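Quick one: the structure is below, and I'll ask about it shortly.
Of the protein chains in this complex, one is absent; all others appear in place.
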Amino acid sequence: MSGGEQQVLDRIERARRRKPVVREELITLAHGSGGKATQTLVEAVFLEAFRNPLLATLDDGATLPLGSARAAFTTDSYVVSPLFFPGGDIGDLAVNGTVNDLAMCGARPRYLSAGFILEEGFPVADLRRVVASMAAAATAAGVEIVTGDTKVVQRGRADGCYITTTGVGVIERPGTLSASAARPGDAVLVSGPIGAHGAAIMLARGDFGIEAPITSDTAPLHDVVAGLLDALPGQVRTLRDATRGGVATVLNEVAVASGVSVVLEEAAIPVRTEVTGVCELLGLDPLYVACEGRFVAVVDGAHAQSALDALRAHPLGAEAAIIGAVAAEPEALVLLRTAIGGTRVVEILVGDPLPRIC
Amino acid sequence: MCLGIPGELIGPAEEHEDLAVVEVSGVRRRINIGLLEGQDLKPGDWVLVHVGFALSKISEAEAQAVLEYLEGLGQPYEDEIDALRASDIS
Partner (left out) sequence: MRFVDEYRDAGRARALAAGIAARCRPGRRYAFMEVCGGHTHTIYKHGLEDHLPEEVSLVHGPGCPVCVIPMGRVDDAIHIASQPDVIMTSFGDLLRVPGGTGSFLDAKAAGADIRMVYSPLDALKIAKQNPDRRVVFMAIGFETTAPSTAMTVLRAAAEGVRNFSVFCNHVMIIPAIKAILDSPDLRLDGFIGPGHVSAVIGCEPYAFIARDYGKPLVVAGFEPLDILASVHMLLGQLAEDRCEVENQYARVVPWHGNPVAMEAIGRVMRLRPHFEWRGLGFIAHSALAMAEEYAAFDAERVFDLPGVRVADPRSCQCGEVLKGVLKPWECKVFGTACTPETPIGTCMVSSEGACAAYYNFGRFTRDRRPAVIPLGEVSRA
């Protein structure tokens, strides 16, 4: 490599390390896509203003020291459209999503709050249906919804029904799970076939005239996580549910936070045939499509098989797979060994995953 | 450019003579087959789908020919590589 080229690469590296800046004057949909723009917004606006050590980890939830005990604390808002889709509705998501964020901190989910923003004119029957789903999901997840809030806004100021849930869970096992804990030699697992939720939502919107028997994967993951943590005490480094931005984005966060490289085997990544079909038709990559009941686990490489067995012992992990490994170099990158025998870099999501024709 | 995906013709769609249903990996979509006017199309045929239109009817014979080209290519070169390896050792 010539000196000139090295200079240019160094300049890019310096630019990369600079503090993130939000350049846009207005919020765009990309800021909510879970990818690079979201990350920049969170770091440059929220973290900048609220900075404290608990927030700074930017994990799925905060781990709170409460006397001798430890609690996990998290919040999430749900704005899905349509509200009802094959495999679930916004009520299931609002409970399962927050339960899962707590589970990813290694916590047993206990209590949830629920805040509703309702649009004037929203049918009470629909609200009842959503709330019944929430109640059922809460029972299934062993959590209680113990406090809440309701606001109604004028017609046109919201899209039917938005829900925010906040959750508290108890961390009963020692150690802390974190995106920054991955080490070279670790194994990377996924708890089941990816991308079904995102694909189901895209089809349910009816924008693309595509019909396929795809249902959302929304599910509470605390139980399958508990099984994994019990099977591998102290050997699980990182858990992340692969929601917005998909598996690719979550693993990029791990690679950056841990300063490692994550190497995936394309052929090992489970994707259902129909999800592949939708992705091929719309020019999307399943690695970036959201899941609501799948998580990625980074575990000590020596215990990869036990981790896989533990996941597969649970119905929600029956199709779990070892999809890759952690290496020291090249730092902060996710690589994919493609089925055809090549290697490529898996970028963090930039903007929304948009269907393309080119 | 120009993302095109092979899909299997399932049958005509009811609404319009130019519309048909294709299946890609268990996924169905209505597409317009107006650009294949005059071609003999029947269920089970494969077409290339681009932005909701069938652009071309896929030729099974030509597809087979490419695979045969690849197969024919593979063996001699694998033999050659084996020979190369053997000669390295000696």
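To keep things simple, chains are lettered A and B as they appear, and every chain counts its residues starting from 1.
Convention: contacts are C-beta pairs under 8 Å (C-beta built on N, C-alpha and C of every residue); 3 or more make two chains touch, one makes a residue touch a chain.
Quantities reported herein were computed from a predicted structural model and do not represent experimental measurements.
The residue from A:A182, A:V263 or A:A297 that touches the chain not shown here is A:V263. When the full complex is taken into account, the listed residue touching the unshown chain is A:A327, out of A:L47, A:V152 or A:A327. Touching residues on subunit B toward the chain that is not drawn are 1-6, 8, 24-25, 32, 34-38, 46, 48, 50-53, 55-56, 58-60, 62-63, 65-67, 69-71, 73-75, 77-78, 80-81. Residue positions on subunit A in contact with the hidden chain: 1, 4-5, 8-9, 11-13, 15, 23-24, 26-30, 184-185, 187, 207-209, 263, 265, 268, 276-277, 280, 282-283, 285, 301, 304-305, 308, 322-330, 333, 335-345, 347, 350-351, 354-358, in rising order.
Keep this in mind: only the chains that are shown with their structure count from here on.
Interface residues of subunit B facing subunit A in the complex, by the touch rule stated above, are 1-3, 5, 24-30, 49-52. Against subunit B, in their complex, subunit A makes its touches with residues 208-213, 273-274, 276-278, 280-281, 283, 356-358.
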